[in-house]
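Below you'll find the structure I mean.
A single protein chain has been omitted from the complex, and every remaining protein chain is retained in its original position.
Chain IDs A, B and C follow the sequence of writing; residue 1 opens each chain.
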Amino acid sequence: MLSELLQFLFSGLTVGAMYALAAVGFSLIYSASGVINFAQGEFIMLGGMSAALLVQAGVPLPLAIALAVLVAAAAGLIVEKLAIEPAGNSEVVTLVIITIGASLTLRGLAEVFLGKGNHALPAFSGEDPLVIFGATLMPQSLWVMGVTLVVVLALGLFFGRTTLGKGVLATSCNKLAAQLVGINTRFILLLAFGLSAALGAVGGILVAPMTYTSYDVGIMMGLKGFVAAALGGLGSGFGAIVGGLLLGIVEAMTAGYISSAYKDAMPFVLILLILFFLPQGLFGKKATDRV
Amino acid sequence: MLEVRNLSKTFGGVKAVQDVSFTVRAGTIHAVIGPNGAGKTTLFNLITGIYTPTSGEILFDDASAGGESPDRLARRGMSRTFQNLQVCMNMSAIENVMVGAHLRLGTSLLAGLFRLPGLAKADAECRDEAARLMEFVGVGRYRDAHASQMSYGALKRLEIARALAAKPKLLLLDEPAAGLNHTETAEIEALIRKVADSGVTVVLVEHDMKLVMNLSDHILVLDYGRKLAEGSAAEIRENPDVIAAYLGASA
Amino acid sequence: MTMKPTTRGFLFLAFVLAVLPLALTNGYYYDLAIRMAINATIAVGLNLLIGYTGQISLGHAGFFGIGAYASAILTSRYGLPSGLALIIGAVATAGLAFAVARPILKLKGHYLAMATLGLGIILSMVVVNETDLTGGPDGMPVDAFSLFGMQIVGEQAWYVVVVLILLLVTRAALNLIDAPAGRALQAIHGAEIAARVAGVDTTSFKVRVFVLSAVVASVMGSVTAHYVGFLTPGVAGFFHSIELVTMVVLGGMASVFGSILGAVVLTLLPQLLSAFEGWETVVFGLILMLTMIFLPRGILPTLRLKFAGRAA
């Protein structure tokens, strides 16, 4: 029975790491702009789809990955430049609707130009599962988890050690004050979108060998990413990772031990319970009203 | 009217208000002064129920008021204005004032949906009353304006009108003259006097010493969350601790 | 005596709805008009919550779903009269909305969005999975609506019914925003702390307006179920919720007539876009983005502001 539990845990961690990568993108943009970017899922889709189609066209895998990340990052920059920046200081709901519009546009373009089929990407390190205490794990899962870990560490360093990273944090804290001390907040916002899109693409590429990819995978990944980010506490990179893993594990455990029919509902029950007691998510900053 | 006993409030490790006690008698004007960060606004937030005290007691009309919600305190006759304006920019000026009269009108959602006869009449009266109050605080010319079209000084007065619309017994004014020029400050001073004369007990936080000294019957000085001194304007002016706190240790 | 602008607007709306049938030359146009009116009614109710009180909900399709499935299940599986089923659905919705409102509405901003989204998704999962009751993803048929032995059949009859409901809800919403309770709601949006200090029991108001908007969605869910005659879980789903919110924001937050306009635009758009042959999603997304970028307050308020600016 230990092997079963372990198998559920592996499943949860693999899926959870995917959610975590999606959630980090949400968190990053939320940090810089206070906006929940509903187009985040489409960056994930763009990464996976571009990589898969490039490989099919005969481009070597590493080059295809690099190009796919660039494609998604470019899409992120375009969305910021053409949709978010002109909207300026609109209300948050307005910005949310704009990102939904951006998401539909990107998905629609993918549908028209990349087609509606499902595509696979070859696994990076073969298809032979590793057996650990009777449970099996695909090498690709290790890639997903490993890269997630690297991303966390890299973001930690970026925010903690670099001026640019601190600039992002300052912008999120108080845009006006950040501008006053000479931070180019427009550049920060552009950076956040480019970086989130690139991160999303990395996630989309990593999971494509296991889950396949198509023009509409962004919807589900985007939703799960938002949930994971909120669970962990919006704007907290660490929270996003924990939220993602927790979400994946709860889903796998529910499917394994309770009911696979309700496995998608369980994370939301969990979220409601958590939010009732911790209104800022697990690791979100507490805000006090100042009057 | 208002009695504060050993009131303390800590945020995390920071002691914003520490063991403060004072009494406000009915019909007086009471000022709270102190340097920035002395805990004045926190004290207001504790009294008006926005924060819950860490320890200590607040008595309003001889009944406990500590930790009670702002809307229930409003029901009991307490009203206030804010240091950072809290005007509803999504509403017209007069509607902002009418919100102040919220408790005296039918607040049933159903009554509102079906515009029951009694409600329409009361509401029309409320509108006239709000217009009178706007005249009273000196913003009558904004009667048909939207809140977002008003100047900063006018909005400060609008907040006072809204607070008065509740017909409070006790009115707390948080820096009513902040950001105003000389003339405007003088006008606000006259307005506060007028309000007090109409029988409302006033507590105010203010940095403008001239206004404080002119108006106040009693002054409470806070420093680093603690009570530094208390007394009449003349007493406070002479108090060496207050002078030291305001002018720095070098004085 | 001058007429209030809202009264003028209301009379204009009533006039348009009264003469519209002259332009509705076939059942399809009636169908469009009916769907617009249903969406508009929900949007007006939702705007009270989102636009006026400033509390977002990404889960209202869940309430729509409760009403719709209550009507479908109670009438076809338990033989209850459709009027009674509608009321039971509305009461159940009110009960659920009331029970969850207090903890949920303590949340702010995106967390509130998250919680309402979660609630909506849980409800839609129930609809998908309880196959025996709901027919599962393939859906279930719904009988015609009948009241005192009279059935509502045909587009013309339904048009009259939904238009009357729309006018009633619009009038009630206009009344409310002009009443003390409505001002309290707007004050919660504008400056919540100030509202509390003025004596507004903000929690109670948020809860009540949440329940109110949920009940409107539920009733329209029942109406839709009987009108369309067939129900699938999509009606309770996340995308329907987003669609409803988009109607409110696109038309104009805190504008009753804006909501109606938003509902009209969003109902009509997919029909117009069907000419774009595969580009529908792209064009829809672009229209959504461009409208919100250039008319950030929503169509109606921005136009009104521009118009007023020119007149002044």
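By definition in this document, a residue touches a chain if its C-beta (ideal position, glycine included) is under 8 Å from a C-beta of that chain, and two chains touch if they have at least 3 such contacts.
Convention: contacts and distances are computed from a predicted model.
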Margin query: I want to check something: the complex is missing a chain, and I'd like its UniProt protein name from "Nitrogen regulatory protein P-II", "Na(+)/H(+) antiporter subunit B", "ABC transporter substrate-binding protein" or "Dihydroorotate dehydrogenase".
Written below: "ABC transporter substrate-binding protein"
Check: The chain left out touches which of the shown chains?
Finding: A, C
Checklist line | Omitted-chain contact residue, chosen from A:T14, A:S31, A:S90 or A:S236 | finding: A:T14
Note to self: Using the touch definition from the top, which of A:L114, A:L191 or A:V207 touches the missing chain?
What the structure shows: A:V207
Check: Looking at the whole complex, which of C:V128, C:A187 or C:I260 touches the chain that is not displayed?
Finding: C:V128
Checklist line | Residues of chain A (touch criterion as defined above) contacting the omitted chain | finding: 4, 7-8, 10-12, 14-15, 18, 111, 115-118, 120, 127, 129, 136, 138, 207, 210-212, 214, 216-217, 219-220, 251-253, 255-256, 260-261, 263-264
Checklist line | Positions on chain C contacted by the hidden chain, ascending | finding: 23-29, 31-32, 35, 128-129, 131, 136-139, 141, 224, 228-232, 234-235, 268, 270-272, 274-278, 280-281
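What we mean here is this: only the chains that are shown with their structure count from here on.
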Margin query: Based on mean C-alpha positions, which chain is nearest the centroid of every protein C-alpha shown?
Written below: C
Notebook entry, point to check: Could you state the distance in Å from the CA-based centre of chain A to that of chain C?
Noted result: 31
Check: Distance-wise, how many Å sit between the C-alpha centres of chain A and chain B, to the nearest whole number?
Finding: 47
Next item on the list: Mind pulling the residue numbers of chain C that touch at least two other chains?
Entry: 193
Notebook entry, point to check: Among the residues of chain A, which ones contact at least 2 other chains?
Noted result: 289, 291
Item checked: chain C partner contacts - residues on chain A that touch it in the complex -> 30, 36, 83, 86-88, 90-98, 100-109, 111-112, 223, 226-227, 230, 234, 261-262, 264-265, 268-269, 271-272, 275-276, 279-281, 284, 289, 291
Check: Okay, in this complex, where on chain B does chain C touch?
Finding: 48-50, 69-71, 74-75, 79-80, 82, 86-91, 95-96, 98-103, 105-109, 111-115, 119, 123, 126, 147, 159, 162-163, 165-166
Item checked: chain C to chain B touching residues, read off their complex -> 172-173, 175-176, 178-184, 186-187, 189-191, 193-202, 205, 208-209, 212, 254
